[in-house]
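In this view, the complex is presented without one of its protein chains, the others remaining in place.
A and B label the chains in the order they appear, each numbered from 1.
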Amino acid sequence: MNRPAPRLGRAAALLAAVPVLVLSACGSSSSTGSAGSGSSSTTAANESAKGPYTFLYSGDFTGPTQTYTQAEVAGLKIAASEINAKGGILGRQINIVTDNDQNDPTTAVNLLEQKISSGTKIDAMYPGGSSEVTQALLPITTRNKILTVDATSDPALNNPSKFPYHFGDSESVAQTIPPFVKLAQSKGWKKVAIIYGNDTTGQAVQSGYTDALKKVGISTVTAAYQDSSLDMTPQLSSLQAAHPDALIISSYGVPSIYVIKSRAQMGWFSTPAYGDLITSAMPLAKIVPPASLKNYFAQASVTTLASNPDATRDPALQQMISDAKAMGYSAQLSGVGAGLLAVGFNVLQLIHYAAVQANSTDGPTVAKALEHLKQPSGPYPPWVVYYGKYGGFNYTTSNHFPTVNVANFAYVPPGTNNADGLLVPGTGS
Amino acid sequence: MSPARLARPLVLVGLILIVVFLPWLGLNDYWDRQVILIVILSLIVSGLNTSLGYAGELAVSQVALYAVGAYVAGYLSVAHNVDDIAVCLLAAMAAVVVVGLASGIPGLRLGGWSLAMVSFFLVLLIPSVLDLLRAETGGAEGLPGIPVPKLAGLELDGRDFYVFAVLVAALWFLVLRNIIRSPHGNAFLVLKQSPILAASLGIAVYRLKLFAYVVGAIPAGVAGVLFAFLSGYISPSSFSLGFAFTVLTASIVGGSQSVYGAIFGAAVLQLGPERIASFQSYSLIIFGAFLVVAGLVFSEGAAGLVRMLSRRIAPRLAERTATWTGGRRSGPAPSPVGGPGVSSLPPLDGRPLRVTGATKVFGGLTALDDVSLEASPGQVTALIGPNGSGKTTLLNLISGFYRPSGGTVHLGDTRLDGLTPYRTARAGVARTFQTPLIPAGMTTRTFVTTGRYASGRPAIPAAVLRTPGYRRKVAGDEADASELLDLLGIGSQADTEVVSLPLGTRRLAELARCLAARPGLFLFDEVGSGLDEADLHRLEGAIDLIRRAGGTVVLVEHNFPLVLKLADRIHVLANGALLASGTPAEIQSDPRVLEEYTGAPSATETIADLERAAAGPEGEGR
Partner (left out) sequence: MTTVWSGLSIGALYCLVAIGYNVVLLASGMFNFAYAQLVMLGTYMAYVATSVLGLPVIAAVAFGGAAVAIIAVFEERVAIAPLTARHGDHHQAALITTVGVAVIIDGVTSKIWGSQAKPIPDPIPGGTLHLLGGRVGRGDLLLIGLVVVVGVSLHVWSRKTIGGLASLAAAEDTGAAMARGVNTRRLAVGAFAVSGAIAGLFDVVVGARTYATPTLADSLALFGFVAIAIGGSGSQLGGLIGGFVTGLAYAVAERYTNTDWPQVIVFAMFLLVLLTRPRGLFGGAVERQV
């Protein structure tokens, strides 16, 4: 009865919370946010004649990743209600439909095929919360010319020639690594230990860190655990025996608690431990005793830090937060944080924005518009996190993933989210 | 051949054709895919059934073999551009047979529990092994980009693939059906009921189990290839213990012992959970409830449910038939046709049995101590003695179930001691059991034909192809069985399920089964116990027939009067040693025997007392 493990998609979902610096090229774009305002009334009429804009979310609603699924869906629903209140996408009201694929590729494909065959016209979809599911779904969505946007960050999916209608709205694992490399260099570390979950994400993290650190002359020792592990003392012991200067923890979900607990039980506090962004998804400070988090630092995205003034200034983010509270998603906000809601939120805001530019809701046409997206001119776009000086969705015909800057990350003492879903380091149980 | 029997294959072919042409009859892409997935699951389930349902061995390794098939196809097509599905199928079958043998040999050698555990570990190992072979399999990330398969240069896309998948599955079910409905299938049923009975019929238990297990690997491998090409992407999550459980559930829901039950079970398990998925966060709870209900309703499988219902209707039909043929349905049938004095049994090639110095020690306990005796053709040799005197031990020793600690056993010129039970049976020893071992799911006639498995069985390819030679052999066996049943006066029960027979008839059926083997030696283990007068009478007649035909009969019996009536020579065992040997008259007057039986030191006890003692609760109750 083992369920599919959380995989790359989840990591990506978290990474979506990462702020992106706008590249100067994008920032200098002279286009306006209302690029699509020239739409002729006939187009709008044609579009609205198509009926509601159906958006399908395929994800795991019952397994270990359900908390994150719920947060993403909450984000989607918030965006949908905002867009619908303003008349929908080119006059089409957004209708969100969900499938519980339980992170199983075969089930996900079945459910999608069922929808397509039964005549449900899907305008766009979020193709799964795990890269396995996305891998399995993309051939079908591509064949059916369905626009897909999700947080799955498996580089193999960034393949516009094969999947022309698929876009990532978050960055790959690789982008979270440079900040650590910089830190390691500044501290003069020679050897770094990595403990990771033995799944797709963990393997990507492990090889990413190992390669990046090797380039700057830092060696690594690594140990992996299985999803089903209840105690990581053996793995940590083997790492400790190598006397590393620092420990990277890349752990997803419940096992991250066991890693912290094992480390505490071993009393291995002398070596600083750094949880990567994936590990930070678990509100550790809420669950484990503070004493066990000694000398532990969590990688956090700056935009979701309560102390970042931009977080309070961004009207889109503030709107999203207040909508979330109004729509009954306060628990999600304080639970997993605003960053994860933003993953779903951004998908629809981005599609809306591109559809207006394309003056069409046709999948391939919107995809084309996304590849040549005219960036908004104001300081804050309709989406959150990837905005202004932080970044933007600057897709091209050869790259369907955004890029991220090193300065977007900080290592902070673990903390909890405040009522707005923004992280306050150093707080906890 | 009756019209019904002719019509059956036609109905099957018709059904297959309908399924093949469903896409042209309005099946949409979704249902297209669902049917293929059902086909894939039913192949795996059917593989499980061959080992669980037929060989009686629980093993979940089909999922591992399914993974092997899928990854062989994935690896060949992605890394080597081998996208011909026929080539992939052959390679996958070869691979699963190898893996099947490698996992089956240690698992089966050590008995059922071991195989279940080995197979459980095998499934557990899938992700680790795939990860160790990351370069070839993609590890946890999976293997994307499996191309559209080709068959002899033709692309099998969409509906072509559908037709191909359905036809491949149909072919498999046909092959399986032909194996199951053959003497080999009967051997499976016997094996499932009792490996002991199977061995005593000359069935090489271990080899047959391994055969069933390896044959069951093939459809799983085929299913893996179909799945790889259907989904175009495979990853370890498709081959989890959870899936193993789905397969097991489908097998049980459909009925593990039914050929086509696999299809029903697969359909339920393919379509059910998917409907349930729409309940979102409640879907787990509802799926759990679905399993509980399915387990309760289909505790004997859908096929079992159908069988149970038909069993309730069938007796009525049988009653009618019985009235027409003028026979009585059950209870004591009329006096045997070939009763005493009317021997119509063709001569038997009975061979002399010679036991020399047989000794058997269990732990520190000597159950049999230097026993020597002989049994001659055309004679009934009886072994008597109180409980624990070593009678059954000796019988088990002769039939190969026990290895003697000392001494030899010869049948004619063949040395029996040291042979395994099935080799002993093939050397010409047929036996019955104190409690008749009766397999479920076969008619009395078929049960009798299983006696001939040891002396000759058709080759498996012949059974699959239903060659004329095969048909002749099976028809011959059945005719012979009918004849034997008539001879023993239970011909009217030939088409009854053998498990539904009353004890007396069961014993006669066992006798007929022994006779069908035309053995050199008959071993009858307390055939008389628990029988009423009429049944006893028929039994005496039957044994007398065998003696007259020249058979060698060894009779272990509590029922002293029966022994006196039947035996030509009597050997009395006490505390594992031979106490006395002689003719019935000699034994009757032997004071030592009387003492052993009654505890009285003097010979004043009458034979009547002895008879009463022997026929008491101890003699009858067991």
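Quick notes on this one:
Note that a residue touches a chain if its C-beta (ideal position, glycine included) is under 8 Å from a C-beta of that chain, and two chains touch if they have at least 3 such contacts.
Here the structure is a predicted model, which means the values were calculated and not measured.
The hidden chain, counted over the whole complex, makes contact with A, B.
Touch with the chain omitted from the figure is made, among A:Gly217, A:Gly267 or A:Pro309, by A:Gly267.
Contact with the chain that does not appear here is found for just one residue of A:Gln185, A:Ser237 or A:Ser398, A:Ser237. From the options A:Thr54, A:Gln135 or A:Asn198, the residue with contact to the chain not on display is A:Asn198.
Contact with the undisplayed chain is limited, among A:Gln66, A:Thr271 or A:Ser330, to A:Gln66.
Among A:Ala223, A:Leu277 or A:Val384, only A:Ala223 touches the chain left out of the display. Interface note: of B:Pro9, B:Pro106 or B:Pro347, the residue touching the hidden chain in the full complex is B:Pro106. Interface residues of chain B facing the missing partner chain: 58, 106, 110-111, 113-114, 117-118, 120-121, 124-125, 128-129, 131-132, 196, 241, 245, 248-249, 252-253, 256, 281-296, 298-300, 392, 396, 401, 433-434. Residue-level contact of chain A with the missing chain is found at 1-3, 62-67, 198, 223-231, 233-235, 237-238, 253-254, 257-258, 262, 265-267, 282-283, 287-288, 335, 429.
Assume only the chains that are shown with their structure count from here on.
Centre to centre, using the average C-alpha position, chain A and chain B are separated by 57 Å. The part of chain A that touches chain B in the complex is made up of residues 1-5, 7, 61-62, 66, 98-107, 109-111, 113-114, 116-118, 131-132, 135-136, 139, 154, 156, 198-200, 203.
Looking at the complex, you find that chain B touches chain A at residues 28-31, 33-34, 37, 131, 139-142, 144, 231-233, 235, 237-238, 240-242, 245, 273-274, 277-281, 283-284.
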